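In this view, the complex is presented without one of its protein chains, the others remaining in place.
Right, subunit A next:
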Amino acid sequence: MTQTNGAPRSFQEIILRLQNYWAAKGCAVMQPYDMEVGAGTFHPATTLRSLGSKAWAAAYVQPSRRPTDGRYGENPNRLQHYYQYQVLIKPSPPDLQELYLGSLEAIGIDMALHDIRFVEDDWESPTLGAWGLGWEVWCDGMEVSQFTYFQQVGGHDCHPVSGELTYGLERLAMYVLGVDHVMDMPFNDPDAMIPLTYGDVFKQTEEEYARWNFDVASTDVLLRHFEEAEAECAAILAQEHIDPKTGKRIIMAHPAYDQCIKASHIFNLLDARGVISVTERQAYIGRVRALAKQCADAFVLTGAGGHTAETAA
(Lines give C-alpha, C1' and ligand atoms only; values in the text may rest on other atoms or scores of the structure.)
Protein backbone atom coordinates (compact mmCIF):
# COMPACT_ATOMS: atom_id res chain seq x y z
CA MET A 1 0.00 0.00 0.00
CA THR A 2 1.20 3.48 -0.77
CA GLN A 3 2.91 5.28 2.04
CA THR A 4 0.76 8.19 3.18
CA ASN A 5 2.76 9.68 6.06
CA GLY A 6 -0.44 10.28 8.02
CA ALA A 7 -3.09 12.84 7.16
CA PRO A 8 -2.18 15.70 4.83
CA ARG A 9 -2.20 19.17 6.39
CA SER A 10 -2.81 21.52 3.51
CA PHE A 11 -4.33 21.96 0.08
CA GLN A 12 -0.96 21.94 -1.58
CA GLU A 13 0.13 18.81 0.23
CA ILE A 14 -2.84 16.96 -1.24
CA ILE A 15 -1.85 18.13 -4.69
CA LEU A 16 1.75 17.13 -4.11
CA ARG A 17 0.72 13.69 -2.91
CA LEU A 18 -1.38 13.15 -6.00
CA GLN A 19 1.51 14.28 -8.15
CA ASN A 20 3.85 11.85 -6.38
CA TYR A 21 1.38 9.01 -6.49
CA TRP A 22 0.72 9.24 -10.20
CA ALA A 23 4.36 9.89 -10.96
CA ALA A 24 5.15 6.68 -9.09
CA LYS A 25 2.54 4.89 -11.16
CA GLY A 26 4.31 5.98 -14.31
CA CYS A 27 2.39 9.01 -15.51
CA ALA A 28 4.16 11.95 -17.10
CA VAL A 29 3.47 14.76 -14.65
CA MET A 30 2.61 17.71 -16.82
CA GLN A 31 1.88 21.34 -16.05
CA PRO A 32 -1.40 23.20 -16.48
CA TYR A 33 -2.33 24.45 -19.90
CA ASP A 34 -1.74 28.17 -20.21
CA MET A 35 -5.23 29.15 -21.29
CA GLU A 36 -8.63 29.65 -19.69
CA VAL A 37 -10.53 26.36 -19.76
CA GLY A 38 -13.70 25.07 -18.17
CA ALA A 39 -12.20 21.75 -17.11
CA GLY A 40 -9.01 19.69 -17.16
CA THR A 41 -10.38 17.73 -20.10
CA PHE A 42 -9.75 20.73 -22.36
CA HIS A 43 -5.98 20.48 -21.87
CA PRO A 44 -4.62 19.16 -25.17
CA ALA A 45 -2.86 16.47 -23.10
CA THR A 46 -6.33 14.99 -22.69
CA THR A 47 -8.47 16.13 -25.58
CA LEU A 48 -5.99 15.62 -28.36
CA ARG A 49 -3.87 12.87 -26.82
CA SER A 50 -6.88 10.66 -26.26
CA LEU A 51 -7.08 10.46 -30.05
CA GLY A 52 -5.09 8.13 -32.26
CA SER A 53 -3.32 4.87 -31.51
CA LYS A 54 -0.33 6.03 -29.46
CA ALA A 55 -0.11 5.02 -25.83
CA TRP A 56 -0.16 7.90 -23.32
CA ALA A 57 -0.15 8.48 -19.59
CA ALA A 58 -0.27 11.97 -18.13
CA ALA A 59 -1.27 13.64 -14.90
CA TYR A 60 -1.53 17.35 -14.15
CA VAL A 61 -3.30 20.10 -12.24
CA GLN A 62 -5.52 22.30 -14.38
CA PRO A 63 -6.90 25.62 -13.13
CA SER A 64 -10.45 25.74 -14.46
CA ARG A 65 -13.01 28.47 -14.82
CA ARG A 66 -16.77 28.22 -14.63
CA PRO A 67 -18.06 31.77 -14.61
CA THR A 68 -21.62 30.78 -13.68
CA ASP A 69 -20.42 29.13 -10.47
CA GLY A 70 -19.01 32.37 -9.03
CA ARG A 71 -20.44 33.26 -5.60
CA TYR A 72 -18.19 36.17 -4.66
CA GLY A 73 -16.18 33.80 -2.49
CA GLU A 74 -19.10 33.51 -0.08
CA ASN A 75 -20.41 30.05 -0.81
CA PRO A 76 -18.49 27.44 1.16
CA ASN A 77 -17.69 25.40 -1.93
CA ARG A 78 -18.57 27.18 -5.12
CA LEU A 79 -15.92 28.98 -7.05
CA GLN A 80 -15.68 30.41 -10.49
CA HIS A 81 -11.98 29.51 -10.54
CA TYR A 82 -10.88 26.20 -9.11
CA TYR A 83 -8.41 23.40 -9.64
CA GLN A 84 -8.91 20.03 -11.21
CA TYR A 85 -6.50 17.16 -11.04
CA GLN A 86 -6.52 15.19 -14.21
CA VAL A 87 -5.16 11.75 -15.11
CA LEU A 88 -5.34 10.26 -18.56
CA ILE A 89 -4.05 6.79 -19.38
CA LYS A 90 -4.33 5.19 -22.79
CA PRO A 91 -5.09 2.33 -23.14
CA SER A 92 -7.04 2.23 -19.88
CA PRO A 93 -5.32 -0.35 -17.65
CA PRO A 94 -7.46 -3.21 -16.29
CA ASP A 95 -6.80 -2.17 -12.69
CA LEU A 96 -7.66 1.50 -13.15
CA GLN A 97 -10.28 1.40 -10.38
CA GLU A 98 -7.73 -0.01 -7.94
CA LEU A 99 -5.12 2.53 -9.05
CA TYR A 100 -7.66 5.25 -8.45
CA LEU A 101 -8.59 3.97 -4.99
CA GLY A 102 -4.87 3.87 -4.22
CA SER A 103 -4.69 7.57 -4.96
CA LEU A 104 -7.45 8.25 -2.42
CA GLU A 105 -5.49 6.34 0.20
CA ALA A 106 -2.41 8.35 -0.75
CA ILE A 107 -4.18 11.54 0.23
CA GLY A 108 -5.30 10.11 3.55
CA ILE A 109 -8.74 8.64 2.90
CA ASP A 110 -9.05 5.51 5.02
CA MET A 111 -11.09 2.97 3.08
CA ALA A 112 -12.05 1.20 6.31
CA LEU A 113 -13.93 4.23 7.62
CA HIS A 114 -15.37 5.80 4.49
CA ASP A 115 -18.03 4.80 2.01
CA ILE A 116 -16.71 4.89 -1.55
CA ARG A 117 -19.24 4.41 -4.31
CA PHE A 118 -19.14 4.36 -8.10
CA VAL A 119 -22.37 6.03 -9.22
CA GLU A 120 -23.34 6.03 -12.88
CA ASP A 121 -22.50 9.24 -14.60
CA ASP A 122 -22.06 9.14 -18.31
CA TRP A 123 -19.81 11.93 -19.30
CA GLU A 124 -20.57 13.98 -22.32
CA SER A 125 -19.01 17.17 -23.55
CA PRO A 126 -21.25 18.53 -26.26
CA THR A 127 -18.71 21.26 -26.92
CA LEU A 128 -15.93 18.73 -27.52
CA GLY A 129 -18.08 16.26 -29.42
CA ALA A 130 -16.92 13.77 -26.83
CA TRP A 131 -18.53 11.18 -24.62
CA GLY A 132 -17.63 8.31 -22.42
CA LEU A 133 -19.11 6.00 -19.84
CA GLY A 134 -18.13 5.87 -16.23
CA TRP A 135 -19.08 7.16 -12.82
CA GLU A 136 -18.97 9.91 -10.33
CA VAL A 137 -17.02 8.56 -7.41
CA TRP A 138 -18.65 9.33 -4.11
CA CYS A 139 -16.93 9.45 -0.79
CA ASP A 140 -19.53 9.55 1.99
CA GLY A 141 -22.05 11.01 -0.41
CA MET A 142 -19.69 13.59 -1.84
CA GLU A 143 -18.60 13.51 -5.43
CA VAL A 144 -14.82 13.45 -5.25
CA SER A 145 -13.95 12.43 -8.80
CA GLN A 146 -15.20 11.75 -12.25
CA PHE A 147 -14.10 8.44 -13.74
CA THR A 148 -14.59 7.99 -17.47
CA TYR A 149 -13.73 5.59 -20.23
CA PHE A 150 -13.55 7.78 -23.32
CA GLN A 151 -15.50 6.39 -26.24
CA GLN A 152 -15.45 9.30 -28.63
CA VAL A 153 -13.60 12.60 -28.81
CA GLY A 154 -14.03 15.27 -31.44
CA GLY A 155 -16.34 12.89 -33.26
CA HIS A 156 -13.64 10.20 -33.51
CA ASP A 157 -13.99 6.75 -31.94
CA CYS A 158 -11.29 6.25 -29.31
CA HIS A 159 -9.10 3.30 -30.21
CA PRO A 160 -7.64 2.36 -27.81
CA VAL A 161 -9.86 3.69 -25.06
CA SER A 162 -8.42 6.16 -22.57
CA GLY A 163 -9.30 6.06 -18.90
CA GLU A 164 -9.78 9.56 -17.51
CA LEU A 165 -9.83 10.55 -13.84
CA THR A 166 -10.80 14.04 -12.78
CA TYR A 167 -10.59 15.16 -9.17
CA GLY A 168 -12.26 18.35 -7.99
CA LEU A 169 -9.35 19.39 -5.83
CA GLU A 170 -10.93 21.99 -3.53
CA ARG A 171 -13.87 19.81 -2.64
CA LEU A 172 -11.74 16.75 -2.15
CA ALA A 173 -9.21 18.64 -0.07
CA MET A 174 -11.85 20.30 2.08
CA TYR A 175 -13.21 16.89 2.83
CA VAL A 176 -9.86 15.36 3.64
CA LEU A 177 -8.81 18.34 5.73
CA GLY A 178 -12.17 18.63 7.49
CA VAL A 179 -12.76 22.22 6.43
CA ASP A 180 -16.28 23.60 6.08
CA HIS A 181 -15.62 26.70 4.04
CA VAL A 182 -13.21 26.65 1.14
CA MET A 183 -11.82 30.03 2.08
CA ASP A 184 -10.75 28.69 5.48
CA MET A 185 -8.75 25.85 3.99
CA PRO A 186 -5.00 25.97 4.67
CA PHE A 187 -3.31 26.50 1.35
CA ASN A 188 0.19 25.81 2.67
CA ASP A 189 1.11 24.18 5.94
CA PRO A 190 -0.60 25.80 8.94
CA ASP A 191 2.77 25.89 10.67
CA ALA A 192 4.56 27.46 7.74
CA MET A 193 6.58 30.64 8.11
CA ILE A 194 3.65 32.51 6.62
CA PRO A 195 0.54 30.35 6.80
CA LEU A 196 -1.88 31.14 4.01
CA THR A 197 -5.48 30.06 3.65
CA TYR A 198 -7.26 29.48 0.39
CA GLY A 199 -9.11 32.71 1.14
CA ASP A 200 -5.83 34.61 1.50
CA VAL A 201 -4.99 33.52 -1.99
CA PHE A 202 -8.35 33.59 -3.76
CA LYS A 203 -11.08 35.42 -1.84
CA GLN A 204 -10.43 38.73 -3.54
CA THR A 205 -10.15 37.30 -7.01
CA GLU A 206 -13.41 35.41 -6.56
CA GLU A 207 -15.14 38.69 -5.79
CA GLU A 208 -13.54 40.51 -8.66
CA TYR A 209 -14.29 37.85 -11.22
CA ALA A 210 -17.81 37.23 -9.96
CA ARG A 211 -18.60 40.90 -10.47
CA TRP A 212 -16.98 40.96 -13.87
CA ASN A 213 -18.46 37.65 -15.03
CA PHE A 214 -21.99 38.42 -14.01
CA ASP A 215 -22.37 42.13 -14.57
CA VAL A 216 -19.52 43.84 -16.32
CA ALA A 217 -17.98 41.71 -19.05
CA SER A 218 -18.87 43.40 -22.30
CA THR A 219 -21.15 41.07 -24.17
CA ASP A 220 -20.49 42.89 -27.44
CA VAL A 221 -16.77 42.37 -27.09
CA LEU A 222 -17.26 38.76 -26.10
CA LEU A 223 -19.55 38.07 -29.01
CA ARG A 224 -16.98 39.56 -31.35
CA HIS A 225 -14.14 37.55 -29.80
CA PHE A 226 -16.20 34.42 -30.25
CA GLU A 227 -16.59 35.08 -33.94
CA GLU A 228 -12.91 35.91 -34.30
CA ALA A 229 -11.75 32.75 -32.58
CA GLU A 230 -14.06 30.74 -34.77
CA ALA A 231 -12.72 32.37 -37.92
CA GLU A 232 -9.10 32.03 -36.85
CA CYS A 233 -9.53 28.34 -36.11
CA ALA A 234 -10.91 27.74 -39.57
CA ALA A 235 -8.18 29.87 -41.14
CA ILE A 236 -5.43 27.94 -39.38
CA LEU A 237 -6.80 24.59 -40.46
CA ALA A 238 -7.29 25.77 -44.01
CA GLN A 239 -3.52 26.11 -44.45
CA GLU A 240 -1.63 23.68 -46.63
CA HIS A 241 -0.12 20.77 -44.69
CA ILE A 242 3.29 21.54 -46.16
CA ASP A 243 4.78 24.68 -44.67
CA PRO A 244 6.00 26.78 -47.64
CA LYS A 245 8.86 28.24 -45.57
CA THR A 246 10.43 25.08 -44.16
CA GLY A 247 9.07 22.61 -46.66
CA LYS A 248 8.03 20.44 -43.70
CA ARG A 249 4.67 18.83 -43.16
CA ILE A 250 3.32 20.89 -40.27
CA ILE A 251 -0.37 20.59 -39.49
CA MET A 252 -1.23 23.22 -36.91
CA ALA A 253 -3.70 21.20 -34.87
CA HIS A 254 -2.66 22.73 -31.53
CA PRO A 255 -2.81 26.41 -32.52
CA ALA A 256 -6.20 25.75 -34.07
CA TYR A 257 -7.31 23.96 -30.92
CA ASP A 258 -6.29 27.00 -28.85
CA GLN A 259 -8.91 28.95 -30.76
CA CYS A 260 -11.47 26.29 -30.00
CA ILE A 261 -10.62 26.58 -26.29
CA LYS A 262 -11.02 30.34 -26.52
CA ALA A 263 -14.41 30.09 -28.17
CA SER A 264 -15.55 27.64 -25.54
CA HIS A 265 -14.53 29.88 -22.67
CA ILE A 266 -16.12 32.93 -24.24
CA PHE A 267 -19.31 30.96 -24.61
CA ASN A 268 -19.19 30.19 -20.87
CA LEU A 269 -18.76 33.88 -20.10
CA LEU A 270 -21.70 34.80 -22.31
CA ASP A 271 -23.71 32.19 -20.51
CA ALA A 272 -22.82 33.74 -17.15
CA ARG A 273 -23.92 37.10 -18.47
CA GLY A 274 -27.32 35.53 -19.03
CA VAL A 275 -27.57 36.48 -22.67
CA ILE A 276 -27.84 33.01 -24.10
CA SER A 277 -31.21 31.28 -24.16
CA VAL A 278 -31.86 27.59 -24.01
CA THR A 279 -32.38 27.32 -27.74
CA GLU A 280 -29.50 29.60 -28.70
CA ARG A 281 -27.26 27.63 -26.40
CA GLN A 282 -27.54 24.65 -28.68
CA ALA A 283 -26.40 26.69 -31.63
CA TYR A 284 -23.34 28.03 -29.78
CA ILE A 285 -22.43 24.61 -28.47
CA GLY A 286 -22.74 23.27 -31.99
CA ARG A 287 -20.34 25.91 -33.27
CA VAL A 288 -17.71 25.08 -30.66
CA ARG A 289 -18.18 21.40 -31.34
CA ALA A 290 -17.60 21.97 -35.03
CA LEU A 291 -14.25 23.57 -34.16
CA ALA A 292 -13.31 20.72 -31.82
CA LYS A 293 -14.09 18.22 -34.52
CA GLN A 294 -11.98 19.97 -37.10
CA CYS A 295 -9.10 20.13 -34.62
CA ALA A 296 -9.48 16.41 -33.88
CA ASP A 297 -9.56 15.68 -37.60
CA ALA A 298 -6.34 17.63 -37.99
CA PHE A 299 -4.65 16.08 -34.95
CA VAL A 300 -5.04 12.50 -36.17
CA LEU A 301 -3.14 13.52 -39.29
CA THR A 302 -0.13 14.50 -37.15
CA GLY A 303 2.65 12.35 -35.74
CA ALA A 304 1.36 12.60 -32.16
CA GLY A 305 -2.02 11.59 -33.47
CA GLY A 306 -0.59 8.30 -34.71
CA HIS A 307 0.04 9.38 -38.27
CA THR A 308 2.97 7.69 -39.96
CA ALA A 309 4.13 7.55 -43.55
CA GLU A 310 2.47 4.11 -43.82
CA THR A 311 -0.90 5.16 -42.41
CA ALA A 312 -0.86 8.01 -44.89
CA ALA A 313 -0.37 5.67 -47.81
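Here are some notes:
Keep in mind that, in the parts below, a residue touches a chain if its C-beta (ideal position, glycine included) is under 8 Å from a C-beta of that chain, and two chains touch if they have at least 3 such contacts; residues count from 1.
Just so it is clear, contacts and distances are computed from a predicted model.
Protein name for the hidden chain, per its UniProt entry and selected from "Molybdopterin synthase sulfur carrier subunit", "ABC transporter ATP-binding protein", "Putative spermidine/putrescine transport system permease protein" or "Glycine--tRNA ligase beta subunit": "Glycine--tRNA ligase beta subunit". Residue in contact with the omitted chain (choice from A:D180, A:D220 or A:E240): A:D180.
Shown as candidates are A:D184, A:E227 or A:E280; the residue that touches the absent chain is A:E280. In the full complex, subunit A makes contact with the omitted chain through residues 71, 74-78, 91-94, 97, 111-120, 122, 132-135, 139-142, 149, 151, 158-161, 163, 175, 180, 274-280, 283.
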